[in-house]
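A short worksheet on the structure shown next.
With one protein chain held back, the other chains of the complex are shown just where they sit.
Here the chain labels run A, B and C in written order, and each chain numbers its own residues starting at 1.
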Amino acid sequence: MKANKVLFIGGDMRQIRAVNRIAECGIETAVFGFEDTEGKKLSECVNILYDIRDIYDSYDVIILPLPYTIDGETINISGLKYKINVKDFLSKLSQKSIIFAGKSDKMIMKIAEDYELKIIDYFDREELQILNAIPTAEGAIQIAMEETSFTIHSSKCLVIGNGRIGAILSKMLNGIGADVTVAARKQKDRAKVFSLGMKSISMVELYEKISEFDIIFNTAPNLILDSDMLMKSRRSVLIIDLASKPGGVDFETARKMGIKVIWALSLPGKVAPDTAGDIIGKTILNIIEEVEVKK
Amino acid sequence: MKANKVLFIGGDMRQIRAVNRIAECGIETAVFGFEDTEGKKLSECVNILYDIRDIYDSYDVIILPLPYTIDGETINISGLKYKINVKDFLSKLSQKSIIFAGKSDKMIMKIAEDYELKIIDYFDREELQILNAIPTAEGAIQIAMEETSFTIHSSKCLVIGNGRIGAILSKMLNGIGADVTVAARKQKDRAKVFSLGMKSISMVELYEKISEFDIIFNTAPNLILDSDMLMKSRRSVLIIDLASKPGGVDFETARKMGIKVIWALSLPGKVAPDTAGDIIGKTILNIIEEVEVKK
Amino acid sequence: MKANKVLFIGGDMRQIRAVNRIAECGIETAVFGFEDTEGKKLSECVNILYDIRDIYDSYDVIILPLPYTIDGETINISGLKYKINVKDFLSKLSQKSIIFAGKSDKMIMKIAEDYELKIIDYFDREELQILNAIPTAEGAIQIAMEETSFTIHSSKCLVIGNGRIGAILSKMLNGIGADVTVAARKQKDRAKVFSLGMKSISMVELYEKISEFDIIFNTAPNLILDSDMLMKSRRSVLIIDLASKPGGVDFETARKMGIKVIWALSLPGKVAPDTAGDIIGKTILNIIEEVEVKK
Partner (left out) sequence: MKANKVLFIGGDMRQIRAVNRIAECGIETAVFGFEDTEGKKLSECVNILYDIRDIYDSYDVIILPLPYTIDGETINISGLKYKINVKDFLSKLSQKSIIFAGKSDKMIMKIAEDYELKIIDYFDREELQILNAIPTAEGAIQIAMEETSFTIHSSKCLVIGNGRIGAILSKMLNGIGADVTVAARKQKDRAKVFSLGMKSISMVELYEKISEFDIIFNTAPNLILDSDMLMKSRRSVLIIDLASKPGGVDFETARKMGIKVIWALSLPGKVAPDTAGDIIGKTILNIIEEVEVKK
């Protein structure tokens, strides 16, 4: 059976967009713990719960925030006066419910196992990752525009890495007229970049050419921009690091050299929360399409 | 003979870039009235004049700022403790000098006629206008990114006008994945837009479709976005007006309707002063290449 | 009054498409002298005239072929057993009719003056010229693909001229991954090319760099590729000349040097007659929209 009763627990601006997308598809949708919900624009057909006891009703799908927890103990809800413990909450749920959690970790997987619950991490879905690369790339370009006194057009831009973010970022930079080079370790990635009409270099070549670039975008999760690389870069270069912790830049050396580095994390929610919410909504809908609900 | 002695009088950050470009080409270059010149980076080969009497030496080309005057009386120099009257200054120049002035007007043309001086408006050069469209378009996109909670990618963007700015702006928006429509009055402009793979509409069609757009960029120097058009637009639309005074939007109606309008003027100097300066420098070089200097 | 009775006299495959476009807009449309009309697909609502006397009925607009004459004397109709003299024909028309002629010349203009007829050359319309540049550019690319043993992608392509054809051709080449350089005489044209993210060179620079190119497309109506230029080119270069007579290449020198030159004229009708016909139809509709008919 298809899921037709869905509950969102906790959420920011993005989650409200997601709620509305689900509700507009004719799925019975309730929310709990949406901070200051009145001020935002939940669809009229969304059922807003105020009493915590109502959340234990039978829902086919229960959707926790992205990330589902910040403190590692309670659900990530900022607007409530009390906290909801993840384990307590899950322990009270029916095994018929499927839990969608953003950035699930060992803790929640262990609890799910103990209580025989099914957990799906919607943040882990490939289409979400691909779609999220769009606002990430656009946010990176916005930062580059704000932080430079020259145009991106005809500037020499380096994109390190040709994964999801690197691929769309280099395409967008090219689309506004930048002179783009992509540094990638694998032959096949360089072949792809070449086929798309851009320049590609290996990491060895990068070391020789790094001084040419006006702006460097790092998308690789490794320390590529170590002190050796930085020492060969221009002091005037702008580095935008999009790699999650621990980042891809030797920040200390950059600071000493006076190179400006901007470590830009979680861009989708910051620069385009509506788009980020639509992406979450679309992904949740895709998952709902695929899962079978027990009745 | 080719010009080989050039004097810049007054200038902002852009003009410093321009000075350096000229100086790097081996032309003897002097500056006067560059506010706080020490803090910025004039090439070492540039001769900095401190005594106003030195500016009446024989220069082949004398380059006034952009715009050459703000108050309609004195030269646009912000860093001096005294003012230089345009007429006084020009009256003392040799007729062998050619004057380059940014945004020349009737006043300076009249003075030039009286004293038989040759004036060239470098801001009026077509290549400068075309090149300036690049930072203008980029600045407009930056504003759009900053002012929206969604991505430009896949948003519905309208560009009104297909002149210099409209053409490059629509290309760049397309290049980052926007869904671009260009509104233009002339069949030939719509044919051009179509040939470049984008959608085009006439002004009559615009009236029918204006409610579809998320972001509207106006580049036309007429009041296209009058109250009728605005009444049919989304309240959530973002309007970025790039038309010079009096602008292309009924600002009063937009304000009443709660539509956000940003009137973005002189973007090149604001968002990309280095690029704007390079463009001035390149244009001045082009003119110097073309003019003959009397000896 | 708007034209609502239209007669097409003579035409090839393109003209049949044009006829159908007009007829589908609800305009009463008749044709005469369409060779072998039965075999092609005229809309059912088109009235086919077989008796030459019927063509002197009162039509608001009479549309002659493109070109209206080949021999300089009779109308360009290939399927009839007899010829229709241009002057005789025009002399019998009502002065209320407007004549649309493709590639009008002094002869027809003189006749029109004598008989006080209004002639409009639809081939001369700017939107037709712009739209025709699309099949011309595509045809040039098709020839380049057929005549080379390497891909256009990543080949070094030179486009001489940045007019209507040059602009769309360089964009398309760029779109399939070629390494495009545009040679243009005017600073403003080079500025435009630069703004669109491609390389541009002056004619002086071209002389220095011409040996770099794998494929040269000429769109300029002057003899740019003279023997000096050819002597500096690669013998293996492919030259596609899109300039109308007398062409832009010293064909004799090229032949002696063994350089392959393809002089590709009238591409729209050859490589994409349907598209060419749609363009004619659209342009005729535009003109009909604009003209007033006397009643």
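To be clear about the criterion, contacts are C-beta pairs under 8 Å (C-beta built on N, C-alpha and C of every residue); 3 or more make two chains touch, one makes a residue touch a chain.
Note that this is a predicted model, so its numbers are computed, not measured.
**Q** Going by the contact rule already stated, which one of C:Asn47, C:Thr148, C:Asn222 or C:Thr253 would touch the omitted chain in the full complex?
**A** C:Thr148
**Q** Out of A:Ala3, A:Leu131, A:Met145 or A:Ile201, which touches the unshown chain?
**A** That would be A:Leu131, which touches the missing chain.
**Q** For the chain left off this view, which of A:Met13, A:Leu49 or A:Leu196 is in contact with it?
**A** Looking across A:Met13, A:Leu49 or A:Leu196, the contact with the absent chain belongs to A:Leu196.
**Q** Could you tell me which of B:Pro67, B:Gly163, B:Gly197 or B:Pro221 touches the chain that is not displayed?
**A** B:Gly197
**Q** Go through chain A and note every residue touching the omitted chain.
**A** Against the left-out chain, chain A lists 125-127, 130-131, 133-134, 168, 171, 187-188, 190-192, 194-196, 286.
**Q** Just checking the interface: what residues of chain B touch the absent partner chain?
**A** Considering the whole complex, chain B reaches the absent chain at 153-154, 174, 177, 194-197.
**Q** In the full complex, which bits of chain C touch the chain not displayed? Write them out.
**A** These residues touch the chain not displayed: 13, 134-135, 138-139, 141-142, 145-146, 148-154, 172, 174-177, 271-275, 278.
Just so we're on the same page, only the chains that are shown with their structure count from here on.
**Q** Could you give the separation in Å between the centres of chain B and chain C, each centre being the mean of its C-alpha atoms?
**A** 37
**Q** What whole-number Å value describes the gap between the mean CA coordinates of chain A and chain B?
**A** 38
**Q** Using mean C-alpha positions as chain centres, tell me how far chain A is from chain C in Å, no decimals.
**A** Each chain's C-alpha centroid was found; their separation is 51 Å.
**Q** Note the residues in chain C that touch 2 or more other chains, in rising order.
**A** If we look for residues of chain C contacting two or more partner chains, we find 194-196.
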